[in-house]
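Only one protein chain is missing from this complex, and each of the others stays in its spot.
Chains here go by letter, A and B, matching the order in which they are written, and residues are numbered from 1 within each.
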Amino acid sequence: MAINKGLIGGSTPLLLLSLLESQDCYGYEIIKILEERSDNTFSFKEGTLYPVLHKLENEGYIRSYYKESDGRKRRYYTITKKGVKQLAEEKAQWERFSFAVNKVIGGEVNAIA
Amino acid sequence: MTRLKKTIRNLVIIVVLLFLFMKLNGLYFSPVQALHASERDLHFGPSEIVHSFDHGNSRYFLTRYEGMISCSPIKRSLGVFWRYGAGHGVPNNEDRPVFTSYRSEGNNWIVYGMRNDSSIARVDIEVKNAEGEIQVYSSDTFYEDMFYIIWQGENESEVLFSQIFAGLKAYDDAGSVIYDSEIIL
Partner (left out) sequence: MPSPKRQESSSTRESIKKVVKRVHFIPDRYEIEQELAGHIEDSVLFLQEEEGLSQQEAEKAALERMGDPDEIGIALNRQHNPVLGYIWYFSRIVLVLLCVIVVLQFIPVLLLSGWTILFEHPIRDIPKEAYVRHVEPNELIKLDNRRIRITDVVQTKDGTLHVLYSSYNLSFSGLHGWSFNNLGELKDEDGEIYFTGSGRSTAGLYTRGRRSIKDFPFDKEKLILEYDYAGRCFKVEIPLGKVAYND
């Protein structure tokens, strides 16, 4: 099941920050990891990643730097301290959100999950 | 650091540097500030500005302070600023119906003064030009009894005022001469 959207709505920052928390990545790498980890659930127009990355950088949650590998200079992104805090916030928000949704659609059993 | 933070940081540093730059070069945002600052360091003033006028790249201030008069030019600098410069005045000599002094810079000559006799309506200055001819410059406008006469003449580095000065005459409104003098200072 492929969710085909321009951006994966408001949870894109959450996904990106979470990826970057474990390792620094460059743009194309992020797309590949997202596809792989989500078993291709997340597949969207690749170019739309960059406005989100640049926004996160403007907000100070991630920082970019250039590194050369295989003879090519690539723009890598790394998470900042502020970004780590923001990630924790967004995770908490996501959990509250999905918990509430589950409660509404699933009834008692799912609410405990 | 985000671009916004960097910009703010830059602007703050620019303000500090600008302040230093102005201090290092004696610059002020207003000519009156520059005038009073110059006066203060000359241990004069702050004088009362009676009239000001622009001439060339400077603004001249006709001022009064403690029985002294001055005509101080403050030069414009870099378009936006005004530079610390002249400031001191000369004591008025009330024994004379008209008291004058002069200033020169390049080819600009100014005679300024105070009428101690209020019946005076016009002051004429006679100067010799390069060909030896006498030219008359006059003023019939008084700003609280102060006046100025400005003209373009020879370069001040090439000639002394005493060499070109030929005479001073003051008239009342009927046109009769009240004061005629060969000395100006």
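Going forward, contacts are C-beta pairs under 8 Å (C-beta built on N, C-alpha and C of every residue); 3 or more make two chains touch, one makes a residue touch a chain.
None of these values were measured; they are calculated from a predicted model.
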In the full complex, displayed partners of the excluded chain: A, B
Residue in contact with the excluded chain [from B:Thr7, B:Ser30, B:Gln152 or B:Ser181]: B:Thr7
Interface with the unshown chain - residue positions in chain A: 6, 26-28, 45-48, 50-51, 54-55, 58, 70-75
Where the missing chain touches chain B, by residue: 3-4, 6-7, 10-11, 13-14, 17-18, 20-21, 23-26, 37-38, 40-45, 65-66, 68, 84, 89
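To be clear about the criterion, only the chains that are shown with their structure count from here on.
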Centroid spacing, where centroids are CA-atom means, of chain A and chain B in whole angstrom: 71
Chain B-facing residues of chain A, complex: 57-60
Chain B - residues contacting chain A, complex: 1-5
